[in-house]
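The complex appears here without one of its protein chains, the remainder shown in place.
A and B are the chain letters, set down in written order, and residue numbers restart from 1 in every chain.
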Amino acid sequence: MRPIVALLTDFGSRDHYAGAVKGAVLAACSEAQIVDITHEVKPQDIFEGAFALAASYRAFPAGAVFMVVVDPGVGTARRGLAVEAGGYRFVGPDNGLLTLVLQDHAGAALREITNPALCRREVSKTFHARDIFGPVAGHLAGGAPFDLVGPEARDPLMLPFPRARRELSGEWTAQVVHQDRFGNLTTSLNLADFQQILTQVNGDLRSIVGIAAGIVVPVVQTYSDVLEGEACALLGSSDRLEIGVNRGNAAALLGLGMGAPVRIRPARVVL
Amino acid sequence: MRPIVALLTDFGSRDHYAGAVKGAVLAACSEAQIVDITHEVKPQDIFEGAFALAASYRAFPAGAVFMVVVDPGVGTARRGLAVEAGGYRFVGPDNGLLTLVLQDHAGAALREITNPALCRREVSKTFHARDIFGPVAGHLAGGAPFDLVGPEARDPLMLPFPRARRELSGEWTAQVVHQDRFGNLTTSLNLADFQQILTQVNGDLRSIVGIAAGIVVPVVQTYSDVLEGEACALLGSSDRLEIGVNRGNAAALLGLGMGAPVRIRPARVVL
Partner (left out) sequence: MRPIVALLTDFGSRDHYAGAVKGAVLAACSEAQIVDITHEVKPQDIFEGAFALAASYRAFPAGAVFMVVVDPGVGTARRGLAVEAGGYRFVGPDNGLLTLVLQDHAGAALREITNPALCRREVSKTFHARDIFGPVAGHLAGGAPFDLVGPEARDPLMLPFPRARRELSGEWTAQVVHQDRFGNLTTSLNLADFQQILTQVNGDLRSIVGIAAGIVVPVVQTYSDVLEGEACALLGSSDRLEIGVNRGNAAALLGLGMGAPVRIRPARVVL
């Protein structure tokens, strides 16, 4: 298989940073296919970067290497990490960016990046994506053994991502964790939560409703299960509950954004 | 030749969607060279997507596969199509996105996408670019026979794109169908129309003028045929008449945008 290095950063697409990183990856592995996931993560927003990674990495073939950099602490003592999990490799700062990936894979292997032979000859104090993470990702994609990166690492920084919660009443409370370009609102309620809810109602989607901004919306399979312009809730493509509007913009229609509370109520709760 | 998969979507470059699609293409064909045409088509604007495709695909070498997704109807009964035309393959929803390509190629072959073996193992109801169109594009680029996609398809949805019209007076009326980043205004008057106009005036460009926002502008070969800051009309690089300003912004100068009327008047019409 041809080596693949996928990039996810907050560098933006206007400045030269993403371009320099690609050069550095290719300098380490000229055969690599470089893939942009996004460079438009909100500057220094580690949560947004972690969500974007979690929502996309499983679509890639095994063997892919992900260089993930949202790095407000560049130049401090924070470690650089390489992680092997689920057939993939991940390279980036040890600042919580990989929290969701690590939660997905109990058996993940971690290494601290210490081997200068895998880095750029001169390492700056302000651009580790170009000087450390990009080159390490390129070398790993090109076949460098994972152990070569550096010593085993423990206790990666795990950030407290919002989780949905089942209340005593049987109702679930969640919050909006991402708003996409179309105005769809992704929540903290994940696939495992959703399956638990389905069990509560014997698998009958029509027995649950979502409540966002005080409005009750049906839980459906796809946007077009409601009329044009109507809101609904569904298990979205990133395996999280999301609020959407058929051919419309849920964030605008409902006046909701990041952090907004969303509830899921099984039908046996009286409406 | 190395397989090429070119992507054109309205997913934006901030969210993870385009990245997930790339992963899915590579999961189907890890050798593919993935090329971003644009992911910044206005959300759900099928016309804009169709114009961007029509203006760019011919620059690619034969054999390229285009995955084209602007898909407000995802999850409905709308079909998925694969098209073979002009040495290229196109994959996307049957919603009019391919209208201009199909108009270019009378002998195009169409297939409805029905073969699950070419799709992702699990197909969501909301993200067919990742689960159907991307994988099909990857497999086609990697050598899968076109017939394998599914049964022959007829009657693809064709959208009524604005066309320029020759009036009884000999004058042509058109409208602005695209405004680019530089403020150039592309119109609905295409190459065939333009050649017909040239015939009307015996090939003499100087015998025609464009009229936009009530202002008469010369028809020239390139922007610099007029003085800096002056407006002109010319046959643009996408083989359509466009209004531009030498080293300036025509949209701003003339106060024109999408849908604005533009006329072309041969010289024998008295000015």
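What we mean here is this: contacts are C-beta pairs under 8 Å (C-beta built on N, C-alpha and C of every residue); 3 or more make two chains touch, one makes a residue touch a chain.
Remember, it's a predicted structure, so these values are computed and weren't measured experimentally.
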Original post:
Of A:23, A:63, A:162 or A:218, which residue touches the hidden chain?
Top reply: A:23
Subject >> On subunit A, residues whose C-beta touches the chain left out of the figure >> reply: 10-24, 26-27, 30-34, 36, 43-44, 72-76, 120, 124-127, 130-131
**OP:** Could I get the residues of subunit B that touch the absent chain, sorted low to high?
**Re:** 1-2, 4, 6, 8, 13, 33, 35-41, 51-53, 55-61, 63-64, 178, 180-182, 221-225, 234, 236-238, 247
